[in-house]
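For this depiction, one protein chain was excluded, whereas all remaining protein chains were kept in their positions.
Labels run A and B following the written order; every chain starts at residue 1.
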Amino acid sequence: MTSAMEIYQLLPKTNCKKCDESTCMAFAVALLSRTKQCTECPPLMEEEKYIDSRQKLETILKPLEGAEETGLIIHEELCSGCGNCVVACPVNVANDPYGSGKGFGPTNGKVIFRVENGKVKAANIEECRRFGKDRILCRACIDPCPTEAIEFV
Amino acid sequence: MTEPITWTCTGCALLCEDIQVFIKDNRVEKVEHACLKGKARVYRCKHTAISTVDQDEVDVNTAISQAAKILEKAKNPLLYGWSNSTSEAQVAGIELAQTLGACIDSTSSFCQGITINEIMNGSVPSCTLEDVREKADVVIYWGADPMSSHPRHLSKYSYFPRGELRQRGYEEDRTAICIDITESRTAKICKGMFFSIPPGGDAEFMRALMDGLAGRVPKLSYDFDVKRILELAAVLKKAEFGVIFVGLGLVYSIKEEFDLISEFMSTLNKFSNFFLIPMAGHFNMRGFNHNLHEKTGFIHRVAFTKNGPVPGVEYSVVEQLKHGADAVMVVGSDPLASLPLSITRRLKDIPLILVDPCSNLTSRVADVTIPCGASGIEVGGTAVRLDGRKMDISPLIRGNGLSDEMVVRRIMEEVS
Partner (left out) sequence: MALDVGKFIKAPEYDIKIISRRDVFQASVCEEDRFGDDCLELSALIVLDAAEMKHMGILDGANVRLASKWGSVVVRARASPREEQKGLGFMVNGPWVNALVSDETPDGIPTFKYIEAKITISKDGITGIQELLLL
């Protein structure tokens, strides 16, 4: 998962405040949550010596862009209905702590993932941690999948 | 929408008890929470079995009478299968074997029987899957790939769920380790904790780990980073509640020196707190071991003789099929698909009876086939989960045939 630290390492680290944030670290956090964009850091955009960093940052941040819309893709043919994503997704756990959170099939309709007829189905996708104001680059459904059936684009 | 029925899945020995099945007009409409394997189980096989004698369709009574005749005439009948039947049918089968003076064996004979035996005779400590979910902080899949064999194993019990003592879930509270010869689907989830060993390298790896635990420098004949073994030993030592899931990869690799398992467990438990659970496959494999043990004191490979039940490798299904049995009744299994062809070829030469809900490879060569209701779908009863816990199985839909237990009991009536 991309961390604010990882992003910070690629910034000028001069705390020049030209981005209107108090520190480069604060700007890194803002980048991660997509409230700010790379282009809002003038030194990074203008100065020759940051070209490499800029390119790296763009690659790192690219997947975050997709997360602005519902970019969830489930490759049904790859899904074995194992339920790993059902139990690992933080939204499932928060909205159904004693069902999905404990390894059972979901006990209410507020969850994102559930398995129907042996295949995973997604709903309430707007609750995904990849969307909204405090979005993070969550991978809690991607990494536990044994067959790479879940993808965000 | 119809109200769902809560069902216990008989797709594998995990016996997931939280499945929701929607039924309309005695037909399954939808199933929730079951994995793909469980779904296939609920929706049943496409080719259901029919009653036959000499491959000609007959009524079921004729087939049952013919089966009874074959078994009565045989000097050394073998009753085999049982892992896909409820405990009630298994008990009936054991009684029939006793009545006939037959050999009885199950698929556990060449699967997890050897591990289950160690647990049942108290040589190694075991625990329940609920213990795993609530308490386990270190789990090892050794020669096991539950993501391919028991799909909900990690999500329901062993890794992902939040447990009483593991509130923060897998990310922080649990370590999953995989020891295997290939990077399986399970190994992929264990990421940095996958230990890739050469085929047959398990015993040595076990000894090396014991060395590591005891503070000696491990020695291995194959190339392996000793530092990683020492790191693993340190993780095991620190475990509060550890569980080793024994897969067939490990069983087959160390079957000739299986005592090593109990030696390893007692060494490990000098430093830590570990339990062992066998990855039994078919839903009631372990039930057969329990039921036969209750009756005879042995878990499988038993001959009922004049002097009572006798165990022995010569009564194992493979030895009996090669030489010994002069008639075979198979219940709920497909030996032609699941046993070596070099061994099952002889089934074509001796009288063969098959009791199964589905038509399979074995039914194509059987002298008598008798259909029965599918356990857990049309027939209820009890079964024993892979960790030894007894579970109730309720039927889902009405079948129009006999249960396997009834078939066995009808045969018993005719032979005695």
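Please note the rule applied: contacts are C-beta pairs under 8 Å (C-beta built on N, C-alpha and C of every residue); 3 or more make two chains touch, one makes a residue touch a chain.
Please read all numbers here as calculations on a predicted model, not as lab measurements.
> Which residue among B:8, B:85 or B:109 touches the omitted chain?
In the complete complex, the chain left out is touched by residue B:109.
> Write down which of B:52, B:360 or B:375 is the residue touching the left-out chain.
Touching the chain that is not displayed is residue B:360.
> Using the touch definition up top, pick the residue from B:50, B:343 or B:397 that touches the left-out chain.
B:343
> Identify the residue among B:319, B:367, B:387 or B:405 that touches the chain left out of the display.
B:319
> Considering the whole complex rather than only what is displayed, give the residues of chain A touching the chain that is not shown.
80, 82, 118
> By the contact criterion defined above, which parts of chain B meet the unshown chain? Give residue numbers in ascending order.
Missing-chain contacts on chain B: residues 35-37, 39-41, 43, 45-47, 109-110, 114, 145, 147-149, 151, 181-184, 196, 198-200, 248-249, 252-253, 255-256, 281, 301, 313, 316-319, 322, 334, 336-343, 358-361, 364-365.
One rule holds for everything that comes next: only the chains that are shown with their structure count from here on.
> Indicate the whole-number Å distance between the mean C-alpha point of chain A and the mean C-alpha point of chain B.
40
> Any idea which chain A residues touch chain B in the complex?
Listed in rising order, the residues of chain A that touch chain B are 79-84, 86-88, 93, 97, 101-106, 114-119, 143-144, 146-147.
> In the complex of these two chains, what residues of chain B are touching chain A?
18-20, 30-40, 133, 147, 151-152, 154-157, 160-163, 169-170, 185-186, 188-189
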